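With one protein chain held back, the other chains of the complex are shown just where they sit.
Presenting chain A:
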Amino acid sequence: MNVLQNIKYIIIAVLMVGFAKAEAHNHANPCTRHEPFKVLCDLCGCSTSSGSFGFGTLSNANFVGVRYIYQNFESRNGIFENSPISKETFNTYQLWAQIPINDSFYVTGSLPYQDLTRDFNGVTENLNGLGDASVIGWYKHVFYKKKSDDVVDFNNTKEPTGHSLQFGLGIKLPTGQFEQRLADNINPGFQVGTGSVDGVFSLGYNYGSDKFGVNTLLSYYLKGENKNEYQFGNQFSYAVNFFTAIPKEKMNIMPFVGLSGDVYDSITQYGETLSDTDGNILNASLGSELAIDKFIFGASYTLPVSQKLFGNNVKSKQRLSVYVNFAL
């Protein structure tokens, strides 16, 4: 009764979410202090679980694995065009998995460890710790080829068309710790977690044949409030990847190109919208997966194509991601 046990775990997880939510309101959140860095919580350190980063592998295989994400940002520390720039480097080490429940349902989850560095005025600050975990439950609908009525077919197995849809419903938990460091002048700003419970709604469409495939994913994040009724703007993420498969004797090489992006609503506090806190970014990615036996190795490099983040106070520079997954 493995399946039933899984359900129990999910119910327990949901209950825990409820408690976590109650607790989240009591969190002291330094993200609310000073700008423009507060937005980084939402954008950089904490968003590595977002849909624009992808939830799984190209082939939508079940797996457990580890992922490393390296990101660079530049932020303006002031209100003027020549205000000093700080440089942020975000290292994220992530445990991630896609676990099947049965033929139609699966769960994806990620648990990041964040290691963040900020250089400003010759001073380097470091912040690290557990980040915000997320869990998404998925229903997968596979389209099968229609059978001809004329032919009497005794073969009972249905033949998939390669097309499938995925519906995901999930939650991001405030498992990341906050830390208020340094005084007023230089603000830590970058954080490992947002302090909020966020809802995640996803819709994916995949097509895969022997030679070619496409993955698309649309996600919407309903952001919860944290302390002081501070609420990050809801976020829409999109990602599309085109890949091809090059089978070799002992491995399968799957190079891919993709576009991904995020659109952020304005941050609100006390029911009022804060100016220059919305934004959007469009990224282009290039990468490849390598499947050897049960192992999937992946790497991708991402550059922003266009961006306007938070009144142009924050600039994304680049992103590198590598992962090793073990197929289940």
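Going forward, a residue touches a chain if its C-beta (ideal position, glycine included) is under 8 Å from a C-beta of that chain, and two chains touch if they have at least 3 such contacts; residues count from 1.
Note that in this section contacts and distances are computed from a predicted model.
Trainee: Pick, from "Phosphoenolpyruvate-protein phosphotransferase", "Sugar ABC transporter permease", "TonB-dependent receptor" or "Copper-binding protein MbnP-like domain-containing protein", the protein name that UniProt gives for the chain of this complex that is not shown.
Mentor: Going by UniProt, the chain not displayed is called "Copper-binding protein MbnP-like domain-containing protein".
Trainee: Have a look at A:Leu274, A:Ala291 or A:Leu309 and name the one touching the chain we're not showing.
Mentor: Checking the options A:Leu274, A:Ala291 or A:Leu309, the one contacting the hidden chain is A:Leu274.
Trainee: Which of A:Pro100, A:Gly162, A:Gly199 or A:Pro304 touches the chain that is not shown?
Mentor: A:Gly199
Trainee: If the hidden chain were put back, which residues of chain A would touch it?
Mentor: 4, 7, 10-11, 14, 17-18, 21, 32-35, 77-84, 101-102, 104-105, 121, 137, 139, 169-171, 184-186, 197-201, 222-225, 228-229, 231, 269-272, 274-276
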